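Notes for the one structure printed next.
All protein chains but one are shown at their positions in the complex.
Every chain is named by a letter (A and B) in the order it is written, and numbering of its residues begins at 1.
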Amino acid sequence: MSKVSSPQAASLDLSVPDKSKKSLLNKIGFGFLYLILGVFAIIQIYPLVWLVFFSLKTNQEVFGMSPFSLPQDPQWANYTKAWTSGNIGLYFFNSVWITILSVALTLILASFVTFAVTRMSWKFSGLVLGLFLVAYMIPLHSTLIPLFNMYNSMNLIDSPVSIVLSYTAFNLPLTIMILLGFYQAFPREIEEAAVMDGCSIHRIFFQITLPMTVPVLSTTGIINMIYNWNEFVFVNTFISSDKWKTLTVGINNFVGQYLTDWGAIGATLVISIVPILLAFLFLSDKIVEGMAAGSVKG
Amino acid sequence: MKKVMSNKFVIALYTLPALFLILALIYIPIVLSGYYGLMDWDGIGQMTFIGLDNYVTLIQDKVFWTSTWHSLLLAIFSTASLLLYLAISLVLASKIKGSDLLRKIYLIPMLLSSVAIAQLWMKIFDPTNGMANKLLEMFGVENTPVWLADPAIALFAIFIPVIWQYAGFYILIYYAALKNVPDEVIEAAKIDGASALQMAFKIKLPLISGIFKVTVMLAVVGSLKYFDLIYVMTGGGPNGASEVIASYMYKEAFKLNNFGYGSAIGFGLLVLCLVMTWLTSKLTKSKDDVQ
Partner (left out) sequence: MSLALTGGLILGGCSSSSSDESSEASGDKTVVKMMHLWPEGSSNAQYTIVDDIIKTYEKENPDVDIQTEILGNEQYKEKIKVLSASNELPDVGITWAAGYMKPFVEGEMFAPLDDIAQKDKFVAGTLDAFSFDEKTYALPLELNITPVYYNKEIFKKYNLEAPKTYDEFLKVVKTLTDNKVTPITLGNKDRWTGSMWYMYLADRIGGPEVLNNAINRSGSFEDPALVKAAEEVKNLVDMGAFVKGFNGLSNDEAKGYFMNEQAAMYMMATWELPNYTTSPDVAQEFKDKVGYFKFPTYEGGKGNADSYVGGPGVGLFVSEQSKVKEEAKEFVSYLVEEWGKRSVVDAGVIPATFVDTNNAELHPMYIDILKDLENATNLTLYADVQMSAKVADVHLNQIQSLFGGESTPKQFTKAQEDALAAEK
């Protein structure tokens, strides 16, 4: 592993200029570090580039050709096909609102719970936390049939409510665990001071704790968003009508009984990655931003 | 103050909605899963109660134990990979030039759905035209491996995309955690003359140890439950060489009309996760005590 580079490069972080004979060594280490980082960056961005190329190939080109090969005749038609056959616009819209609603619900409920478990004192806080922890351990496919039966008896099959609720429930354990790690690191002095000042719990939560946790909320927000956006199994099982389907199911529109239209699938995948890429770029700045805002509190 | 902080009504208000959701949508299925495990059921016709037979069969099932071993191997490799991600995050979180851009780039694969990742890696592993073998050939390797087709290496080959898939996820968490370390603490350490190495090991890492422990647990449980890429890319093959618990469970329940037994496997997985979590927390606790 490339641990060698870390200490050398990190020593450059100190803004104390060191003009000793070490500076050449530093530069080499620095260069080496950037080489490693650069290689890793290429590895990480390559899939996206590959995906775009993939979406522009014909079915025949997709197979057997080197993964480096450029499409010989960019099939923009794949994009028109992806957009017009089937209801991609509708699926897109559904993906968006279902994701936003589920993520919002998950973040707020998880914050409530983590706040209660870490800040308030009660006997069962450990037990409740344990319950969420264990909930993380269930394999997804074990829940399909029981959930289907449950939703069916409540007439929620083929309703987006089943999806939103399922996403929220299944993301709660993970979100709570991550929030927990961060909440434990936050100093309690500000909140304790607020209590002394006579603030109600609700005010403390909404006006102090939540703003302080914007970074971790952005982090878990990104994670939840990605999970919900790309989720497939629940939508496929609980939703039948076209009007409630999401993008991931829409991709399967191109998987045939004997023939798969890979170019169109590629195009759909690229289309579906654009909004989440934008949301991600926006939110990832918030991870750092929040810190500055949160620590200053009168 | 204690009174405010132990207001039962508020506690209930804050925890019940979430609790209710998981009890209804997760715990009921868990219980039902264990219940179905007591049945001989093909998922279609009638169920027949057979008591603990499925569970007894499970304990003696060689394939189950091989799959469990594979899942455990994945857990071990995943946890090891955490160290790499932590190192990367430490570098990213320091103020080197370009860390902002790099951070964004590093997280991009997180956005890809499993479908895309599976396709990409299957192409990379293609024995004749794939990038992996083409690279090896450039270095003069003659008999390039057949990756996913070779029972001896299929498991390790498939681990690569699975672990790589989560790089962004962990780097994101570690990065946020590291950024969360108050500036005052870092400044104070710098003034005290701490080198970067000391900074990392004596200050930053201990402060994020809580998060690190969480990620270890996520990695372990996540690996034990893992399904997606393995099922799509190898189907657990060749002949079970890359089978993991979740794929085995899926096959039994959904493909082989063995729903009762499949449920028992799922329940077994749950128990395994519990055991591993307990073990992991014991192991990571000792690291804490050293401080």
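Please note the rule applied: a contact is a pair of C-beta atoms (placed from the backbone, for glycine too) under 8 Å apart; a residue touches a chain by one contact, two chains touch by 3 or more.
What you see is a predicted model; the values in this text were computed from it and never measured.
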* Chain not shown: contacting residue from A:Ile45, A:Leu101 or A:Leu277 -> A:Leu101
* **Selected residue (touches chain absent from view) among A:Asn26, A:Ser85 or A:Ser125** => A:Ser85
* Asked: Where does subunit A touch the missing chain, residue by residue?
  -> 58-60, 62-65, 81-82, 85-86, 97, 101, 104-105, 108, 144-145, 148-149, 152, 155-161, 164, 236-237, 240-241, 243, 249, 252-261, 264
* Structure fact -> Those residues of subunit B that touch the unshown chain are 42-46, 122, 125-129, 146-151, 154, 234-235, 237-240, 251, 254-259
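Keep in mind that, in the parts below, only the chains that are shown with their structure count from here on.
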* To do: Calculate how many whole Å lie between the centre of subunit A and the centre of subunit B, each centre taken as the average of the chain's C-alpha atoms.
  => 15
* Quick one: in the complex, what on subunit B touches subunit A? -> 1-2, 4-8, 10-11, 13-15, 17-19, 21-30, 32-33, 36, 43, 83-84, 87-88, 90-91, 94-96, 98, 102-117, 119-120, 123-124, 128-131, 134, 167-169, 172-173, 175-177, 179-180, 182-183, 190, 195-197, 199-200, 207-208, 210-211, 213-214, 217-218, 221, 224-225, 227, 245-246, 249-250, 253-254, 259, 263, 266-267, 269-270, 273-274, 277
* Please give the residue numbers of subunit A that touch subunit B in the complex, ascending. => 1-3, 6-7, 9-14, 33-34, 37, 40-41, 44-45, 47-48, 50-51, 54, 64-68, 109-110, 112-113, 115-117, 119-122, 128, 131-143, 145-147, 150, 165-166, 168-170, 172-174, 176-178, 180-182, 184-185, 192, 195-196, 200-202, 205, 215-216, 218-219, 222-223, 226, 230, 232, 248, 251, 262, 265, 269, 272-273, 276-277, 280-281, 284, 287-288, 291, 295
